[in-house]
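What follows is a single structure, written as structure tokens, with notes after it.
Heads up, one of the protein chains got dropped from this complex, but the rest are sitting where they should.
Every chain is named by a letter (A and B) in the order it is written, and numbering of its residues begins at 1.
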Amino acid sequence: MAVSESDILRSEVRWAMIVGVAVAVIFAAVIYTGIELHVNPPSNIETIDPKALHLSNEFTESNLGTRVEPEGRITTRIVATQFAFDPPCVVVPANEPVTLRLTTPDVIHGILVTGTNVNTMIVPGYVAQVHTVFTKTGDLLMPCHEYCGLGHSQMWATVRVVPRESFRPDAEGRVACD
Amino acid sequence: MLFLLLGRSALAGKTRSEDTGLSQADLDTVMEEVPKGALALSASAVLLLLCGWFFVYFFIFVPRGTVG
Partner (left out) sequence: MTSVARLTKAHLWIAFAAFLVACVFGIWQMWARSPLATPYVIAEHYFLSVTAHGVAMAFVLTTFFIMGFGYFTAETALDRPLPGKPWAWAGFFLAVAGTLMAVAAILSGQASVLYTFYPPLTGSPFFYLGLVLVVVGSWIWCILMIVAMREWKGAHPGAPVPLAMFATVANAIMWLWTTVGVAAELLFIVIPASLGWVDTVDVGLTRTLFSWTLHAIVYFWLFPAYIAFYTMAPQAAGGRLYSDMMGRLTFVLFLVYSLPVGLHHLFMDPEHSTGFKFVQMSLTVLVAVPTLLTVFTISASLEIAGRLRGGRGLLGWIPALPWDRPMVLATGLSFVMLFFGGGGGLVNMSYGLNALIHNTSWVTAHFHLIFGGTVVIMYFAICYAIWPRLTGHEAGTQDAQRLQLWLWFVGMMIMSLPWHWLGLHGQWRRVAQFDYTNPIIAAWGPWVTTSLVGGILLFASAVVFVWNLAALRADRKAPVAPFAFATAVHQPARVPASLNGFGLWNVLVLVLMIAAYGWPIAQFFVLQPPHAVVHRVDRGG
């Protein structure tokens, strides 16, 4: 007996249901990790004037790098410029929540930290913020991963992850590489 | 992959003229089987993709620590 058009469509619908289940599984996993493990993309929509970073309280030269805030949170502030990070090396403790805050006075940059899930764009006009916990100690590479001009290939910094015992803040709560 | 290679060597001898005489009866006969094979092939592909995705998620992504 010949196969009719509706038989064909029925087989397509059956396949579409399999497809539906497959994508629903991925969808569910993403929702689960978003809600339960707090895995979300960096999205804090916080603006800052790139033309006046030096006048902001937060991103002045003396306030960059890692600092244990008075209330105990650990924050690392970095300014990305053509074609260097300031500071070029930051220290963070292993196995503690750390907040990275980055911004730029000039063009678009971005960072990743090798071997971790730290990844964000740095868009002029905004503060990029990533909460994370570093688990492996050692010197990690933090390159600028968005083309920002001819010096882009040379633009990278070091994230020095140290064991908690070696993470010793000074009187102001600051920790630096040297 | 393997099929592609095998198929080419096994069938290189056949010529084009063979499939010009496609009759409705032949078509009806093969349509009794179609799309069993296509279903098997595409379902296994999707299954493999799902496994790959979960592998990346739970064995590469999650061990590298949460971000948010």
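Quick note on the criterion: a contact is a pair of C-beta atoms (placed from the backbone, for glycine too) under 8 Å apart; a residue touches a chain by one contact, two chains touch by 3 or more.
Nothing here was measured: the structure is a model prediction, and the numbers come from that model.
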* Structure fact -> Across A:112, A:133 or A:176, the one contacting the chain not displayed is A:112
* **Footprint left on chain B by the chain that the document does not show** => 1, 3-4, 6-8, 10-12, 14, 16, 18-19, 22, 26-27, 30-31, 33-42, 45-46, 48-49, 52-53, 56-57, 60-61, 64, 67-68
* Structure fact -> Where chain A meets the chain that is not shown, the residues are 3-5, 8-9, 11-12, 15-16, 19-20, 22-23, 26-27, 30, 33-34, 39-51, 82, 106-108, 110, 112-115, 117-129, 140-141, 143-153
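In the analysis below, only the chains that are shown with their structure count from here on.
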* Asked: Within the complex, which stretch of chain A touches chain B?
  -> 1-3, 11, 14-15, 18-19, 22, 25-26, 29, 33, 37-42, 115-119, 130-135
* Asked: Touching chain A in the complex: which residues of chain B?
  -> 24, 28, 31-32, 34-35, 39, 42-43, 46, 49-50, 53-54, 57, 61-62, 64-68
